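A single protein chain has been omitted; all remaining protein chains appear in their positions.
Just so it is clear, A, B and C label the chains in written order, and each chain counts residues from 1 on its own.
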Amino acid sequence: MITVLKPQATDEQRKQLVSWLESQGVTVHVSKGAYQTVLGLVGDVSAIDMDLLKLLDIVEDVKRVTEPYKEANRKFHPEDTVIKVADASVGGGHFAVIAGPCSVESEEQIVEVARRVKAAGATMLRGGAFKPRTSPYAFQGMRAEGLELLSIAKKETGLPLVSEIMNENHLDLFEDVDVIQVGARNMQNFELLKALGHTRKTILLKRGLANTLEELLMSAEYIMAGGNENVILCERGIRTFEHYTRNTLDISAVPALHEMTHLPVIIDPSHSTGRASFVEPMALAAAACGADGLMIEVHNDPQHALCDGAQSLTPDQFDRVMEKVRRVREVLV
Amino acid sequence: MITVLKPQATDEQRKQLVSWLESQGVTVHVSKGAYQTVLGLVGDVSAIDMDLLKLLDIVEDVKRVTEPYKEANRKFHPEDTVIKVADASVGGGHFAVIAGPCSVESEEQIVEVARRVKAAGATMLRGGAFKPRTSPYAFQGMRAEGLELLSIAKKETGLPLVSEIMNENHLDLFEDVDVIQVGARNMQNFELLKALGHTRKTILLKRGLANTLEELLMSAEYIMAGGNENVILCERGIRTFEHYTRNTLDISAVPALHEMTHLPVIIDPSHSTGRASFVEPMALAAAACGADGLMIEVHNDPQHALCDGAQSLTPDQFDRVMEKVRRVREVLV
Amino acid sequence: MITVLKPQATDEQRKQLVSWLESQGVTVHVSKGAYQTVLGLVGDVSAIDMDLLKLLDIVEDVKRVTEPYKEANRKFHPEDTVIKVADASVGGGHFAVIAGPCSVESEEQIVEVARRVKAAGATMLRGGAFKPRTSPYAFQGMRAEGLELLSIAKKETGLPLVSEIMNENHLDLFEDVDVIQVGARNMQNFELLKALGHTRKTILLKRGLANTLEELLMSAEYIMAGGNENVILCERGIRTFEHYTRNTLDISAVPALHEMTHLPVIIDPSHSTGRASFVEPMALAAAACGADGLMIEVHNDPQHALCDGAQSLTPDQFDRVMEKVRRVREVLV
Partner (left out) sequence: MITVLKPQATDEQRKQLVSWLESQGVTVHVSKGAYQTVLGLVGDVSAIDMDLLKLLDIVEDVKRVTEPYKEANRKFHPEDTVIKVADASVGGGHFAVIAGPCSVESEEQIVEVARRVKAAGATMLRGGAFKPRTSPYAFQGMRAEGLELLSIAKKETGLPLVSEIMNENHLDLFEDVDVIQVGARNMQNFELLKALGHTRKTILLKRGLANTLEELLMSAEYIMAGGNENVILCERGIRTFEHYTRNTLDISAVPALHEMTHLPVIIDPSHSTGRASFVEPMALAAAACGADGLMIEVHNDPQHALCDGAQSLTPDQFDRVMEKVRRVREVLV
């Protein structure tokens, strides 16, 4: 941590500040410049409150030089984390394809979609039972019943399940779910993250609409600090001024997160653009730039889907996307 | 709701679509243009899924012409809502000043601050017991104990209490809290909103960092749809590309929300800028443009505050801000 | 164009408005609903001022149903435009690779880089002579002398030239430049766009930092309305709240622009991320999702480049990127 003093800070004031900082257990290196004096704080600075320091009359600025995330930090864990979910693996060269409908609607629907996506090469089945909807008047998901139908589809196909949780009180219902998803709107629902940190389920953590990559890692840190290291990160589009697409897919999150963390990074091309016709090009872009997987909405009848039909692929479209994704991945290995 | 057809839509296709729409209970007015045909849907269109319509091959675009919020909509409730909290009122000309520390830290601190802000004219006391923090390693609040200390301050000063909830499971602890705050990061924690809709507490709903005003009203709608009409809206800064201030205070949210809804609208100048020196000018701006109240962080010792000290006023600074706010309000009435 | 009337609009008022609209040459279809009346305006609505309409007391909202761009609109020109620049082609399946240094610095530098990028498969040479820099104290480019050095490199390698213009008064200096680039900061410098519309040079139009895709097309329209149809669009990153990368590459601009317009769309992975290590993954993503070309910074000595060294590839790195881009493109054709 670096503290820049204001030009008018007196020697006396500087000495007092240095003493106080040293009393907090850090070593302070003083670097006097022509215009400004800079204090370099070394040692364990996690106890120093940056905002408090900035508030002092003689302090001009405080800058952090190390990342605030530890468990998720690639510096302290250089190798890629590989997460195993039943027979599927994600990260470290293993590519996950999570596919299925936005919402579970019926046994026929979820079993049919599960069979089709498995045949096309998906490694996990997604399906929403609890649905976060902007409007209280919109369909909120089949809830517990939806999870039961997912279990049937799992039994039929062997595909591990991915489904979103909205409330820690529902954790018991998720016993048969292999990967618990935290949606974008709950990325900073810290109470939920803490509760998930105490489970040993794999957590699929989606980036919030307006959250930085560092904040995404801090939320992963909440889960990991609880002892659960099985976290998959998912970029699903951020909110910008551009409204032609529903969100703006931040594709550079893939190399950026790979630089920052050892956790696997997957891309959701369905929610990020909100349009079925953009899913294929965005899935190919993700595969080409090194993402560890994809999460794609597939519905056997998108025109009658109860939610987000506009961004769902048909099983036939999904077959074609998978075929191209496979070819792009082969060429890059 | 308006549906624009693609130029290549045939008469047959159009008729099928119109029949289907009518079967959903809406009346359809067809307007044929030189280039495009437009369908005007009237009646109760809430059952029509816009995304589904957009997906149809012959549909170019679908536009909503009425707002999706009802309970919160000024059109159906033209008079300002006035919310009473003990002796304080908010909205319809009543100005609320909610002041206090970011976090409750001790009995001495909260009672001392409560006395000072009451003397300066604050109408409610704020104090964080459960603190949402980006980092799992940061101080998370005194939790239940903090709420107990708030109750002592309430007994001492008579000020009604405002405190943030992070988990519906904590509701029992909030019995003595008069106004339950939903923080920006939980604005779309729909499970929490539903639970609060079933209480009769006043809810202070903060706008999320990257949420539109319409989404803020939809979240208010979640609470109101549960039967709880006591919702105060709070603008506390949005996330933009500008990083000189912590967030960008969207001051035009005041006239905009007043146009859209009958609910009271207050401004938080402390969190929106993140700097104590900007609190006074932003508080005055809020008072001048018609806000229904302010929420201001005050700490008896900001330099040693356990969180957000950098944006807290001292009680003396708060006295001066209150004096100026009063004068601005007098001149505008 | 659709005009939604307020519920309180009287029949008299509505009739007056319809008469006035008809006097402007458009046909008006009236669709009366239970709550609202909607006017559908058909015919040539380009003369109708939407803002004016919105201002009327009885009008609630006005919505456009057709795009404001014509020359650039794919609807009126369904086939991809293929632009020929000397022996190179862009668009309609032809992939352009524009490579070279951020700034021209010396004859040795530009000739050396030109040879290397040509050998690697680049189809055009880029080099900045006039440099837009945020600071007046930063290196502003070699200007006219830089253009002369580019001509030497063109003579040596045969590669057509791409260079940025900042002032229409410099047009004479660009005679030997094959593609004139308009930088992001000048995307809405309408006087410059008009001047370029009167030339017959190919124009490479970069998207502004905070401009929508529609605005990008409106700026292309300025050039095309002057009679110059040779416009290449370039996505180079937009400004968002995320600051880990310099800008956020909006990769979905590729399928989006391909849907909206017939003009070729290329990606600049160097400026969008600002980091050399992200150029390869972003270039591969662009190739995989169907971009019509790439614009990549290459410098023979990035560590001593006079500007933007941090994002430049070495020629060796560029060789490897080109090899992978080629393989991705082969697999997708």
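In this text, a residue touches a chain if its C-beta (ideal position, glycine included) is under 8 Å from a C-beta of that chain, and two chains touch if they have at least 3 such contacts.
Note that the structure is a prediction, hence the values are computed from the model and not measured.
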item	value
Residue, one of A:Lys70, A:Arg239, A:His258 or A:His299, that touches the chain absent here	A:Arg239
Residue in contact with the excluded chain [from B:Ser19, B:Ser106 or B:Thr212]	B:Thr212
Hidden-chain contact residue, picked from the options C:Lys15, C:Lys84, C:Arg133 or C:Arg320	C:Arg133
Missing-partner contacts on subunit C, residue numbers	46, 49, 51-52, 54-56, 68, 132-137, 166-169, 185-186, 188-191, 194, 208-210, 215, 218, 221-222, 225, 239, 276, 302-311
Absent-chain interface as seen on subunit B, which is shown	210, 212-214, 238, 240-245, 248-252, 254-256, 259-260, 272-273, 277-278, 281-282, 284-290, 324, 327-328, 330-332
Touching residues on subunit A - with respect to the absent chain	2, 4, 7, 27, 29, 31-36, 38, 40, 42-43, 60-61, 63, 65-66, 75, 210, 239-241, 243
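One rule holds in what follows: only the chains that are shown with their structure count from here on.
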item	value
Between subunit C and subunit B, distance of the C-alpha-averaged centres to the nearest whole Å	38
For subunit B, residues contacting two or more additional chains	210, 239
